[in-house]
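Removed from the display is one protein chain of the complex; every other protein chain stays in position.
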Amino acid sequence: MSQDSTNSAVPVPGRSVRPTGFGGAVRFMVRSMLTLFVGLKVTLKKLMGRKVTEQYPHEKPVMSGAFRSAIALVSFDDLNGTHDCIACDACELICPSYCITVRGDRLPDSKKKRATEFLVDFSTCSLCGLCLAVCPTETLKYSSGYDDAGYNRGWIHNLLEPYADDPEAPELLALLTARDEAKRAARKAARAAKEAPAAKPAPEAETTPANPAPEGSDG
Amino acid sequence: MSTESATLKAYAAHPRTPEYAPLRFGTLTPALEQAPEDGTYYLNMGPQHPSMHGVLRLLLRLDGEKVVECEPVIGYSHRAHEKMAERGIFAQFLPNPSRMDYLGGMIYNVGYCQAVERAFSIEVPERAVVLRTLCCELNRISSHLLWFGTFLLDLGAFTPFLLAFQDREKILDILDSASGSRLTYCYANFGGLALDVPEDFAERTRQYIKEQRAAFHTYHELVTGNVIFRQRCEGVGIITQDTILSYGMTGPNARASGIAYDVRKAEPYGFYPEVEFDVPTRDEGDCLARYFVRFEEMEQSLRIVEQCLDRLPEGPVGPKKPLVRVKPKPGEYYHCVESPRGQFGMFIVADKDPEPWRIKARTPSFSNLSAMAEMLEGTMVADTIAILGSIDIVMPEIDR
Partner (left out) sequence: MTALLDTLEGTLGGWGTTLLVGFVALAGLITVNAMFMVWFERKVAGWVQGRLGPMEHGPQGTLQTLLDVVKLLGKESIIPAQVDRKVFLLAPVVAFLPALAMLSLLPYDNNLTMTDVESGLLLVFAFGGVSLMGIFMGAWSSNNKFALLGGMRAVSQNIAYELPLLLSAMAVVLCAGSLNLGEIVAAQTGENGLWFIVMQPVALGIYLIAATAETNRAPFDIPEAESELVAGFHTEYTGMGFAVFFLAEYTYMFIVCGIGATLFLGGGDGPLLPGPVWFILKVYFLLFLMVMARWTYPRLRFDQLMNLAWKFLIPLSLINLLATAAVLKFVEVGS
């Protein structure tokens, strides 16, 4: 046998040789039959082997940490677990699939805006992440649900639904102001730490987002 | 007012190079009206046909089971991607490239980002460069695995298809853990990547590489040596180098005919200049040669992935706040990458506006499909399917 094409681990460079003469033809036939048996051996082994099926509705897969599902609003601890959408419309404007609708209103006695309506049509979302990238308050994230389904053409997620029992406006305003204050203080501390000769890193100040620029808020 | 524009006239007057092959789109459709008189008949394969790889329509003129003439009819999944690009800013086109070729989504995504980065001189941190290369190669393997499966499915073997899918699943899981998507990635953005890979990424990938090498062995036992498979592929659908050149075919199809053109070597980009890999070629140009070339490419890709893992630097994977609004410099830019099917190019025309003035995608399958008409003449119906499978086309990428 010039080339045993069935038992090498690398792609076999060999091409089958056209049989010549009677002996060649017989050899070709025998070798061909052998390849068929090798194939059968593989399938028989697989027949007994490990099964990979996940019995989906009975066993639920675990999604990776990065998994992208419909976008959702982040709840911030320092805001008593509520979101921080200032209804700046940046996400609505950048979304290439036009699937976000945000409406907002000023909080009474304040310049601060707050979302009153946040709808996402998940049926057209392309999970591009641009809305997350532009959000000035970083209050958008991907959720990790995977087995929900839309039952008609528009598949509207109301992102404010989990925040139905938001704190009342005055309380909220107090929270927001307190947070801004805290942030400002932290920034000041960080600047002081930087200026001080023994520069200490201030991780909180770096990870928390900068105070939102107010220019988007009068859109 | 003449209806013909000056450009059209100029185009018509332009002397074509003699070896330029005329495209065979639209040659048979007008003849459909009357039945041929020589005993041949028309057979409409697709767009709804199990092995038309999506929505290709092949209009065949058959003599018994022999193909006399063939015309590929395309456009059934046209979604105006290029027009969509003009509608928004550069970043808003980010989700689109991976939808063109959904099997090489990562490569298209990265290719577009690289095109924009190169055009407007955007810096990419080293870690992102290496990770992009790594993910692209994983994506290439997954695409080739899927090709392997569907090719065998076209030949009538169902088991390799699902075995290949199981291995592809591992890649999808790995890419999912990095990018959050499984098929149409939007992982790269201008200046880096959307997020860093998880802790166990390297470990998982190494594990996968080991398993994949063992799986290749199974494939070869089950398929490569099989006499029926050999008979179906050997000497079938031979593409000559002339055909390759005149239609502008690239990728594994060209390399299977002995043309060692690979964008990763010819116009290196990303981390490719730093890693070692070979460009496998074959001379026969038939279905079996294309099969071997793709298999060797998968092994080379595994090699690249390993090297990338070994040399993965620490550091950020992109700017702190993702870059959404790039500052365009007016001009025309072209950047191409090696997709699993050949050369994928992005031609960008920018003016001062934040929106691209025009984006043209050069997609490899279009050129590869153009040669179909020539290759199919004189083959059997069963060969038609085998050849189509071996060419590895992705219809949405052709129609865009």
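Lettered A and B in written order, each chain numbered from 1.
One rule holds in what follows: a residue touches a chain if its C-beta (ideal position, glycine included) is under 8 Å from a C-beta of that chain, and two chains touch if they have at least 3 such contacts.
On a predicted model such as this, the values are computed, not experimentally measured, just so you know.
Within the whole complex, the absent chain has one touching residue among B:L222, B:I239 or B:I304, and that is B:L222. Within the whole complex, the absent chain has one touching residue among B:V68, B:I122, B:V279 or B:A382, and that is B:A382. Contact between chain B and the absent chain runs through residues 41, 43, 49-51, 65, 152-159, 162-163, 166, 222-223, 226, 228-229, 231-232, 380-385. Residue positions on chain A in contact with the hidden chain: 29, 36, 39-40, 42-44, 46-53, 55, in rising order.
Here is the rule we go by: only the chains that are shown with their structure count from here on.
On the chain A side of its complex with chain B, the touching residues are 5-13, 15-16, 31-33, 35-36, 38-39, 41-43, 46, 52, 64-68, 94, 96-97, 126-130, 133-134, 142.
Here chain B touches chain A in the complex through residues 84, 88-89, 91-96, 99, 159, 163, 166, 169, 173, 176-181, 184, 186, 189, 194-195, 198, 213, 216-218, 220-228, 230, 234, 284, 288, 292, 295-296, 299, 321-322, 324, going by the rule given at the top.
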